[in-house]
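One protein chain is absent from this view; the other protein chains keep their places.
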């Protein structure tokens, strides 16, 4: 059954108890994202050091299990990565959600890949893909200091 | 063939050489009518004497054979009738065009009835009924000194 | 026609949706279409098609008559006084924009106030917001009570000496509350206030008599009334439609056109610029006749039973929280499920063929008030049965299982 793939234990767990659901103190990058269709919204905060390494990442917002789990796993996983690595991971993740069977990034270890692959179930739910990707788009926006809110096209 | 009934010789003749297509000098009643759908328009002029008898009736305007013939026959026929009689004839004519098989008015002689019955062919052409009735509605409007233009509903 | 066997009149229920029978509980969004209506569209396009009111050939005359027949049917269905009070639009949203725009052209002045409610759909708020911006007027909100209702008293409280217009929904598409429109209109008219009713949810589900309601305008969406998409109806009192300026300009709505002036046609042409949704109007006649053949009283009884039944089921279901508990309620069951986001609910239900809506249902004001970002909504139509609601409940239980909740 597909639903089992979509709502894996790890998703439910992260959805219920999202990591980093708070506002990073002394953040120096942030961006907002919103999905007007379903009302999901997310605010991503980053604290980068001089080498543009993510010292802390967090988010605020509300949404479905998929979007909360996705933001939770994402913020966990980019900590300690530099901007370049983080963006490369975003690319890889978005590619996997859209079409690729696997993750390929060398900036991810096996454990991290396993966690991210848990979100691959949304592939079969085109309407839910945006739930999984909103926080990732917003992350890029935060790095790039874009002023406008990210909006998932619908 | 229905067309033969619609375009009887007398209609074609009146359509081509309409009687009273002019502006009555010294008219004391008039009204305009218009059919926005097809662009037909008519202006009816009346000269009534003290007893409200039609001394002269005329019209200006342009339109199809049916509308011109109808106005032509009408203006010819109401001359010499008083307002009451003329209105009664209008009623009778409109009734005939809509549903009645015959004309019943006692204010019409046999010859006049024959002329009017020539217009009965439009019954089979619902879209053309307005062409036949526009000048008659406008006549009533002239008698009643209505300010607004008559418009055939469409 | 017997309402208990009505499903078979709707071809879509013969289909399998991802291997499931379709349990369609999204009628407040848009209703399914009976076969007679779809067939009518087909027949018109394949055997009788012509544009309306513009040519004198046979097909055009026939189409024009068919088109006008629908106007007469709508007039009868809502009991309007005059058939020229019926204007066809592209939807209820356009109907409401038409009213706001044309009233805005010369009726409102800076400082005037409009009263709407917290229950309003965006389509009955944004058009007024446009006026707020362009005319500098104020919009006030009548607030819902605990039950998710708008009471006459609340309306009365919110009326000020500057209130010029009240715009209200007939039936909330979220709480299901049926508003006391007649009483509100009485009150409003006693103070010279215009009443505009968003009848999107009223028209398909309630017995309508616009003369009795006495509202000034009433907006309808045909696609929610078992009719085609792309069509709406604006009812407006003749005195208003005659007095107000036209909304859109173009072919068919004019009287005289010349290079420096233009005069406009009479009702209803004045408000029907350009080629209208001819086929849709003609088919909508069959929607109305279909509803009439069932009987609006039977429809109301059937839907009341369904909503009663569904409400009981959901009330008994732990963790389900119904939104609103109005005494006078239409066929809408909105709810939240503790610990499960509405979108997750909708996805899980969908897997069983149960189609509901999740989100704010174009009522963000209301959701903000309730302090929830979204809700799940099951809404019923004439074709639903108690079995559908049992399946809804069962699928909600499946959600709970997947999310490991009680």
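Labels for the chains are A, B and C, by order of writing; each one numbers its residues from 1.
The definition used in the following text is that contacts are C-beta pairs under 8 Å (C-beta built on N, C-alpha and C of every residue); 3 or more make two chains touch, one makes a residue touch a chain.
Everything numeric here is computed off the predicted structure, so don't read it as measured data.
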Original post:
What are the shown chains that the omitted chain is in contact with?
Top reply: A, B, C
Original post:
Thinking of the whole complex, not just what is shown, which of C:1, C:38 or C:372 touches the missing chain?
Top reply: C:38
**OP:** Could you tell which one of C:306, C:320 or C:365 touches the chain left off the display?
**Re:** C:365
**OP:** Using the touch definition up top, pick the residue from C:12, C:187, C:296 or C:405 that touches the left-out chain.
**Re:** C:12
Original post:
What is the set of chain C residues that contact the non-displayed chain in the whole complex?
Top reply: 11-12, 15, 17-18, 22, 26, 29-30, 32-33, 35, 37-38, 41-42, 45-51, 54-60, 90-94, 96-97, 105, 121-123, 125-127, 129-130, 134, 139, 141, 221, 223, 228-231, 248-254, 256-259, 262, 273-280, 343, 346-347, 349-350, 354-359, 362, 364-365, 368
Subject >> Touch residues of chain B, complete complex, unshown partner >> reply: 1-3, 6-7, 12, 16, 37-41, 62-66, 68, 125, 127-128, 131
**OP:** Touching the hidden chain in the full complex, which residues of chain A are there? Just list them.
**Re:** 34, 36-38, 126-128, 151, 153-154
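Methods note: only the chains that are shown with their structure count from here on.
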Subject >> Chain-chain pair with the highest tally of contacting C-beta pairs >> reply: A-C
Original post:
Can you give the whole-Å distance between the Cα centres of chain A and chain B?
Top reply: 80
Subject >> Geometric centre distance via CA averages, chain C-chain A, whole Å >> reply: 38
